[in-house]
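Yeah, one chain of the complex is gone here, protein chain that is, but the others are all in their spots.
Order of writing sets the labels: A and B. Residues in every chain begin at 1.
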Amino acid sequence: MRRIIGFKGKSKSRIVATAAVTVAALVATIGLGTSTSSAAFKTADANTGKLVYWFWGESDIPGSTAWMQDAIKRYQAIHKGLTIELVPQNSDTLQGAFETTAQSKSGPDIAMQWATLPVLTPVWRGQVASLKGLVPPAEMANWLNTSENVSGGESWAMPLYLLGQPFVWNKALFKKAGLDPNKGPKTWKEFLATCAALKKAGITPVVVGDKDGFFGSWFQGTIGTQNLNSVKELQDVYAGKAKFTDSKYSDYLTKLAELKAKGYINSDVTSIDLTQGWQAFAQKKGAMTWTTDGNVATWIKAGMGADLGVQSVPKVGTGKLASFYTATQSISAYITSWSKNKQAAANFLVWLHQPENVKSWYTTTGSFPADKRFSASLIKDPVMKALYKLNTQPNQLWAQNYAPPQVDSQGLQPAAQGVLAGTSTAKQAAAAIQKAIDAWRTQQPKDLAAYKKWAGV
Amino acid sequence: MRNLFGSSYRHAFLIFLSLASIYPVWFIFQTSLKTNNEYLLNPLALPLHPVLSNFRETFTSFPVAHWALNSVIIAIFSVSGAMFIALLASYAMVFSKMRGVNFLLNTNIALMVIPPVTLVIPMFMLMVNLHLINTLASVIIFYIGLFVPFSVFFLTNFMKSVPYELIEAAKIDGLTPFAILRRIVVPLSSAALFTLMLVNIIYAWNELLIALVFLQQQESRTLMSGLSLFQGRYSINQPLVMAGAFVSVLPILLMYIFGQRFFVKGMMAGIGK
Partner (left out) sequence: MKSDQLISVGTATNSRRSERWPYLFIVPMVLIILLVFVYPLIAVVRNSFYSGSISNLSFIGTANYVNLLRDDVFVHAIVNNIKLLLTVPITTLISLAAALILYENIRGWKLYRVILFLPYIIPAAVVGLSFSYLLQGNGILNTALRNVNLDFAALDWIGSTTLSIYSIGAVIIWSQFGFGVVVLTASLLSLPTEVSEAALVDGASRWQRQRFVIIPQIKETVQFLMVLQAITALAWVFPYIYTITKGGPANSSMVMDLYIWQYGFSLGAVGMASAAAVYLLALSGVLILIYSRMRKRQSERR
């Protein structure tokens, strides 16, 4: 061990250097610390100061982040005293990151969650400011689908765009399998027959990614609600008035298991993300998938338009909800209860809905703005026209958003993953979801009470 | 003959381990030089037309330089803070006749095996109440605490090998305890200190959970917590994620390559047998 003494000479200069670096860094952080603390004390006048905006949208609508960045630039040019910091968020951590920051009683001024329960849960936890008094009713009257975010008679969030969840297929691959490229499957029977024909032709029938869990909930939302007659019936199961193991709720898991067992879904479904699944669809690695308007718009831009067939999902149930299309305002922006600049935040949200912005949103991203003032005559592409028609039909529902986020992330999502990985049966999966509902009900009594009050059950 | 066989057998084992060690690192590097299209077409092959565009995009679409600075600041302060505290304590524990040395040593060993995740929630609440959340200080304080037990263990272990006569002689010369520490013990411990520094820096640089939870604002993130955002955001552009990964590994890689000569010697001093 004596050998180390040999280092003595060299080490001295090393220590001096380390000390110097330390001192320099100390000076630097002290400087850094004071500069940030002075920034915190800005005036609370409307349209001045700083807004932090946690934005999400890229997965629904590719190109939306760039549009928002540009919009912020234009807004800041109008309001010189205001800076808006855009912080893009990720799908898989969107809800968790907001809950974490809410617990620190600080964070963004404007945040986004998916409509209904993902928005209303933080609302019930006191983390969101009501739009009442911040946004003029005349302005709000132009916004579409605001009812998705109403609780206690007040509106809590701003819709940015409409999002449908079309069922899409690749016409070229259909042709290759000897199928009619212009006719998508309308019933479960037809769907299975289509899958069989594609598989026989050596084509993966359905390609999706479910590593992040969303697809399982989408399947529940599109296929799993078709035996129900009302939204109320859906809410009952979360409020505890019905059991998820009842086949009218859980039949979709049997169908999912059937697809898996017959090899109609890509084998790596549980090791790739939703977006990676779409990438595989665009690479023609599968013939059908569940997607969003925004992705269809992107594929059309990339020249895939002629090969794309779109429609609503095959009809599998006989309930009234079977005729509903899965559409929502998707992500909604709200103002946090701790924001020191609520009016400025509200003014910005109102500005995003001004006609010129509504129009530029559409022309840049190709997705439909959630505003009455949007003129449908701008839509030229036949595929997009069909989607717009679906999105604006009166009967629509995004059922996933009626599940409390905890039930979604701890129940609906993992249960479907178990089925897709081929390790749990439909029955086990349904039981696991019921268990997650029960766990939420015992662990979050306050959320449950608010849910019941909101749903009127 | 048997020896020859044995030797090639052992070489095969080491070569296998070496390839396994290098490939993932090489994969990160080679992928970061590919365009997304090239990667999708042939993920395994060498980049035919290496591009630097992924690195450019890494730096333009995220405040990577700022994150790196945060990581550097956190590493410097937490590691130097912890080592200073540990040096003082270890010196006192090894070279004085104070009571409770055994108790302190055993406590430190026990603390080394406390899972940090069990401390995270109360620390988070504490930092919220102190208004330190989203400041680098919150993470620095936490890391200092986490580093101290191992550092004390490491340094006391090492200092036992410092000849006590040296300390006695210095004492007779009239040096204060702090002067002895600074002028005699620290220079003698340079290899051990260097290794300890490296081990702690690697920990600080690599830590994810605490950084993710305590630093949620874009400008307060560390390189690791920032990098974890890449994955969700660019799941369909893996070369870009790998470029971010490579950038975040590079500083520590360089430090290791230039310091690895001292590394083992320091380990010998601190862990010994």
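Convention: a residue touches a chain if its C-beta (ideal position, glycine included) is under 8 Å from a C-beta of that chain, and two chains touch if they have at least 3 such contacts.
Note that the structure is a prediction, hence the values are computed from the model and not measured.
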Identified contact with the non-displayed chain, of A:Gly63, A:Gly81, A:Gly96 or A:Gly319: A:Gly96
Missing-chain contacts mapped onto chain B: 6-7, 10-11, 13-14, 17-18, 20-22, 24-25, 27-28, 31, 43-44, 84-86, 88-89, 91-98, 101-102, 104-107, 109-126, 128, 141-142, 144-146, 148-149, 152, 156-157, 160, 164, 177-178, 202, 205-209, 213, 224, 227-228, 230-231, 238, 241-242, 245, 248-249, 252-253, 256-257, 260, 263-265, 267-273
Chain not shown, touching residues in chain A: 1, 92-93, 95-97, 99-100, 102-103, 105, 125, 210-213, 267-272, 405-406, 409-410, 414-415, 417-418, 420-421, 423-424, 432, 435, 439, 442-446
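Throughout what follows, only the chains that are shown with their structure count from here on.
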Rounded Å distance between chain A and chain B, as computed from the means of their C-alpha atoms: 36
Touching residues (chain side chain A, partner chain B) in the complex: 1, 3-5, 7-8, 10-12, 14-15, 18, 21-22, 25-26, 28-29, 32-33, 36, 52, 58, 85, 87-88, 90-93, 97, 100-101, 103-107, 273, 275-276, 278-279, 283
Complex contacts: residues of chain B adjacent to chain A: 40, 72-73, 76-77, 80, 124, 128, 133-137, 161, 186-188, 190-192, 194, 197, 213, 216-218, 229, 231-233, 235-236, 262, 265-266, 268-269, 272
